[in-house]
Structures are given as structure tokens and as C-alpha cells.
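Only one protein chain is missing from this complex, and each of the others stays in its spot.
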Amino acid sequence: MAVRVQTEDFDAGAEIAVLCAASPEVGACASFVGVVRARDGGDGVAAMRLEHYSGMTEKACEAIVAEARRRWRLIDVTVIHRVGELAPGDRIVFVGVASAHRGDAFAACEFIMDYLKTRAPFWKQECTGRGSRWVEAREDDDAAAARW
Amino acid sequence: MAVRVQTEDFDAGAEIAVLCAASPEVGACASFVGVVRARDGGDGVAAMRLEHYSGMTEKACEAIVAEARRRWRLIDVTVIHRVGELAPGDRIVFVGVASAHRGDAFAACEFIMDYLKTRAPFWKQECTGRGSRWVEAREDDDAAAARW
Amino acid sequence: MAIRILYFAALREALGRPEESMELPESVGTVEALRLHLCGRSGAWEVLGRTRNLRMAINQEMAQPASPLKDGDEVAFFPPVTGG
Partner (left out) sequence: MAIRILYFAALREALGRPEESMELPESVGTVEALRLHLCGRSGAWEVLGRTRNLRMAINQEMAQPASPLKDGDEVAFFPPVTGG
């Protein structure tokens, strides 16, 4: 299991290759990549900044992964979340889950994303032509996390 | 949208990068990689052969993707399924879905996998130390497809 | 009418052929009637009577037992699929 919080980009293909090779019993690898949208509703986004609570972030991500491992039969999990300055089109987050069968991998991957969105201390600040603003939390995200 | 049936391996990272760059509105890319398990239950699997119904396979995959596009808001979809001889640890299948938001991407990716498993004309033959056998269809897979 | 028939996977192996062309008797108008007609060859062909959940396609689309056949059709018989 790996949780990484970093400013650098990541290589989703390399991460998936590591997960697929985690054990001879891996049959499924579900993964997710989040991207900075260049348009969010009407406004063009020029840049984004990701702030986080160093120390708590890693603990929160590890707790989320541990909870996923309790709920599903998983072989390996990787979570990477970028922080700092990002541009439109940049990758923000990677979650990859390796399992013997796809049902566990899909469920755990979506669960981890839903929990990351509501329980890990990251905050997005968008810069548009009209200045910068802190992104508001979405009720959709609370609803998504409450399903599990 | 791309559907490819091929003997060659694929590069999941490159496929994900293409999906993420499909439009400035992409915010989410959910993907799945299926792998030949080196152990399936008790027996060691030495090799696997994937047979398919050339022509119908491509049509069936395209129909599945079209159905996913009717059900969810998707920006782009890639399906790659390998055929021919495969070894344990080899990648078999890639499904990637780009969307503005993760809910659509996750649901469509899992839907496409469940439908591929039950509606696309591929057949697996496993070679173990005890000879070769055609893999039996799993009731689990029918149940997974019936959920949607 | 003339049709082409394809067999896949375990069925192809059991029947010892991947495909054949045949001229259908007047009485064979549906894919189910074709299946029973082929079963009538006896021997290995009984497999078409006992394959659990045998699947049938006409012109590369999944077919139902009652789906009608027409001249030039490509019919396929195969076991449940196991890709992915």
C-alpha cells in the first residue's frame, strides 16, 4: 500500500503496472485519475492551487485505504494526491486498486475517491479571469460518500 | 471513441493520457485493466488463449459503448481487448472512460466491463499442468450485468 | 436458401470445424429450427442439444430461437462468452 502527497506529476501507467504485478493473484486493477478542468461551468480556469494539512493528509488517506481494505478483498492500493500549483489539464489525483476480481476493485476505488473528496484535508483555490476563489464543497460529494 | 481488438499489449498510461486530453471539460478518467491470473483457485495457469468472433466482437463492443453513452454523460471511451496467446500476468482488457465528473466515469466503466463479460463474443481457454480447458461462464458475471 | 454457419470455442472443437455453408430445406425458417436440423446429424452434433445456454447470432447480432433466417445469412452458434 502506498499513499503519496507530492507536488510532482505521476505516471498512471507505471502505477497501474506496479499494482498489476503486486501478486500472481491480481486479476483486476481499477483506477481513477482526476484532472483540473479547463472550464468549470462558464469561467475559464487559469490556474489552481492545492493546499493541504501536511501530516493529517497522509494519516487521513491511510485511514481511508485501511477502511477500504476492511470492506473489500484487496491486494494492493495506491493513492497519489498532488498539492501546490496546477494548470488546466494537469492530473490532480490517482487512486488505483488491485484485486483478484473486478467487483472489489471497482467498489474500493470509487469508495476511496468519495472518501478522499470529503475526509482528506485538501482545499482547492481556482484562479479565473475574475480573481481567485476557494472552491466550495459540493453537496453531491457528501451524498456520494454517504452511500457507502 | 475507440474500440480495438488486437494481439499486441497496450499501454494503459498512454490510453489514460489520451482520454484525459479528450476535451478541456474532462475532470475524471476511470479505467480498468484485466490481468491473466497466474493462479486461479488451486491450479497454476501456464498460458491462456483468447478466441473471438471477428467482426461481431467489434460490433458488440461498439454497441456496449453506445449504450453506456446513452446512460451517462461521457466525453470519451476507449475499449481494448486482446486476443490470441497470453501468459500469466499479461494484460487482457482495458476500459477507460473520460467524463466531467467521476460518478459518470466510474459507473460507465464498470457497466462496460460487466457487459463485455457477458455480451462480447470472446472465449478463454486455459492451459494448466492438467491440460487445456475452456473457461466456464460465471453466474456472478450474469448477475453483475443484470444490475444495470 | 443458402447460409453460412460459424462455430466457436468448445463447440468448434466438439464439431471439428469452424464453419460450413449449407443449403437449407424449406422447413428450416428460424435459428432454432436450424439448431434442431443440425442436431439431427447425430454423433458429435448432439452437442447443439446439450450445451447449456447455447448462444446464437445472425449476421453478428445476438438472435433469439424464433429469429427468422433469410438467404445469405451468417449464423453463429457458441457457448456463453468468457472474455474481459
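We just call them A, B and C in the order they show up, numbering each chain from 1.
As a working rule, a residue touches a chain if its C-beta (ideal position, glycine included) is under 8 Å from a C-beta of that chain, and two chains touch if they have at least 3 such contacts.
Since this is a predicted model, take the numbers as computed values, not measurements.
Undergrad: Can you list the shown chains that the hidden chain touches?
TA: Taking every chain of the complex into account, the missing one touches A.
Undergrad: Which is it among A:3, A:19 or A:50 that touches the chain not included here?
TA: A:50
Undergrad: By the contact criterion defined above, which parts of chain A meet the unshown chain? Give residue numbers in ascending order.
TA: These residues touch the chain not displayed: 34, 50-53, 55-56, 59-60, 81, 92-93, 113, 116-125, 134-138, 141.
Note that only the chains that are shown with their structure count from here on.
Undergrad: When you check each chain against chain A and chain C, which touch both of them?
TA: B
Undergrad: I'd like the Å distance between the centres of chain A and chain C, where a centre is the mean of that chain's Cα atoms.
TA: Chain A and chain C have C-alpha centres separated by 48 Å.
Undergrad: Approximately how many whole Å separate the CA-defined centres of chain B and chain C?
TA: Using C-alpha averages as centres, the distance is 26 Å.
Undergrad: Starting from the mean Cα coordinates of chain A and chain B, work out the distance between those two points in Å.
TA: 22
Undergrad: Indicate the residues of chain C shared as contacts by at least two other chains.
TA: Chain C, residues with two or more chain partners: 84.
Undergrad: Which positions in chain A touch two or more other chains at once?
TA: 102
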